[in-house]
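With one protein chain held back, the other chains of the complex are shown just where they sit.
So that you can tell them apart, the chains are marked A and B in the order they are listed, and the count of residues begins at 1 in each.
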Amino acid sequence: MLRRFRVEEPESVKEASELLGRFGESAKVYAGGTELLLAMKEGLIQYERLINIKQLKGLNEVKLENGAIRVGALCTHHQLETSPVLQKNLLSLVKLEQNVANVRVRQVGTLGGNLCFAEPHADPGTLLMAVGATLVAEKQASKREIAAEDFFVDAYETCLEADEVLTEIQLPMPAGRSGVAYLKFGYLERPSVGVAVALTLNGGGKSIGNIRIAVGCAGPAPKRVPEAEELLKGKSIDEATRNLQKAGAVAGSAAQAISDLHGSQEYKEHIVGVLLKRAFQSALTQC
Amino acid sequence: MQFEKEVEILAAKEKVWNFIWDVDRFIACVPGCKEAKTLEEGKRYAATMIEKVGPFRVEFPTTIEVVEREELTRIKAQASGADNKIGSRMKLELDVHLREQDDKTVLGFVVNVDILGKLAALGHGIIKRKADQVLDEFAQAVKKRLEGDV
Partner (left out) sequence: MSKAMFRHPDSQTIPVSFTLNGRLQEIDLEPHELLLDVVRERLGLTGAKRSCDVQVCGACTLLVDGRPVSACTTLAFEVRGRSVLTIEGLADNGKLHPLQEAFIEHGGFQCGFCTPGMILAAKALLDENPNPTEEELKHFMHGNICRCTGYKKIIESIMAAAKKMRGARA
C-alpha cells in the first residue's frame, strides 16, 4: 500500500514547474513511475503530491531535426527500441533500450524518468555521455541545456533544480566514419557495469580521430573518462589497440566502483576493462 | 561499517579538547546535525541528524552517551537514533583520540556505524560512501573552526 497523495495534472511544462516550485520537497514529477513508485512502496520516500507529466503534449516524440536526433523526455523505453528514426541513425541506443530491465518496465518507463532518478545501476546515462548528448531542462520562464556528462552529480542526484522539468534529450547525428557501442554486464536485475565508446576514424581511416568513453553502473553515477580517451585519441588503430589494456585500467579506476552485491570494487574495475576492449572493437567494426 | 579518519590541526591539544566539549560548536561541524542539547554535562547529549542521498532523506533523533573519557587524550561514545517514518535505525560507536605532534594536534577518530532497516535497501555501497563523505566533511569542519579561531 502506498500512503495517500494527490495527483496534479498540469497542462504545460510551465505549470508543472510552477507546481514543483510551490510544493517544494513535498511534490515530485511522476511519469512512468517505475523507479519512483518502487521507492514509495518501500517507504523510503513520501510525497504529498505527484505531478503527473504524461499528459503534457509534445514530449514523447523522436524527431530528426537540424542534424540532431531529438528525443522527448517522456518517450518510453519501448518507444525508443521501436523508433524508426533511432533504428536508422543510432542503433546503439536501440540495442540499449531493448535491454533495459524487462518488457513491462520498458512499456511504461521513460528515458527522462530514468535519467532524472539517477539510479546508479542504470544504462542510458552512460551511452548519452559517450555520444555527447545534451539534455534540455525547462522551468517557468527559462530553458537550459545541460551536457550529459554534467548532468549526474551523485547517486540519485542530478543537477536539475527542484522546479525544473527535463523535456528533451538531443543526440548529435553520428558523423562520417564512426561507431558507437554500449556493453553492459550484470546478472542481477539491474546492470552491474556499463561501458560506452563512441569513436570516429580520421581521414585515411587508419587512426582514431575522436573518441569518447563513459563508464556507468559500477560507481555512484556514470562518468566520462577523458584520461582513458587520451590513451586512444589520435593514435593509429594498432597503437590504440595496444593501449586498450591500460585504458581499461584507467577507466576502471575512474569508475569509482563501490563494492556491493553486484561485485567487489576490484571485480567491477576488471569488468570495466574487459567491456572497454570489447566496446572499442565493436565501435571500430561499425566504422 | 568502520571508518578511520585523522586530521592535523594547528592548535594546542587543550584547545581541541575544549572544543569537543563545547557541544554547540562541535555539533555544528557535523554535516546534517542540528539541535544539539546537553542532557547531562559530560555524559549524555542529544541531537538530530538529518542526511540526504538524492531524494532520500533520513532524520534520526539521536542520543549520544559518553562511555569513556581520558582527559586530553581520548573519548569513547555511543550514539543511536531511529527514523520511524522510514523504519530505519542508526547505531554508532565513536572513538576519538588526540595526540600532540610538534606544534600540531592530531585528532583521530574511529567510527563504527550501522544502518538498519529500510534505508539499507539503498545499498551498502551508497550508504558507506555517504558516511565517508559526512566524516570527511566533519573532520575538515573541525580543523577549519579551530584553526580559524583566534
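For the reader, a short list of remarks on this structure follows.
Operating definition for what follows: contacts are C-beta pairs under 8 Å (C-beta built on N, C-alpha and C of every residue); 3 or more make two chains touch, one makes a residue touch a chain.
Predicted model, so just to flag it, every value in this text is computed and none were measured.
Touching the missing chain, out of A:N102, A:N202, A:S236 or A:S264, is residue A:N102. The chain not shown here touches subunit A at positions 1-7, 25-26, 33-34, 37-38, 41, 46, 48-50, 78, 98, 101-105, 107-108, 189.
Definition applied: only the chains that are shown with their structure count from here on.
Subunit A and subunit B have Cα centroids separated by 36 Å. Residues of subunit A touching subunit B in their complex: 25, 28, 39, 42-46, 118, 120, 154-157, 220, 258-261. Of all residues in subunit B, those touching subunit A in their complex are 53-57, 85-87, 118-119, 121-126, 128-129.
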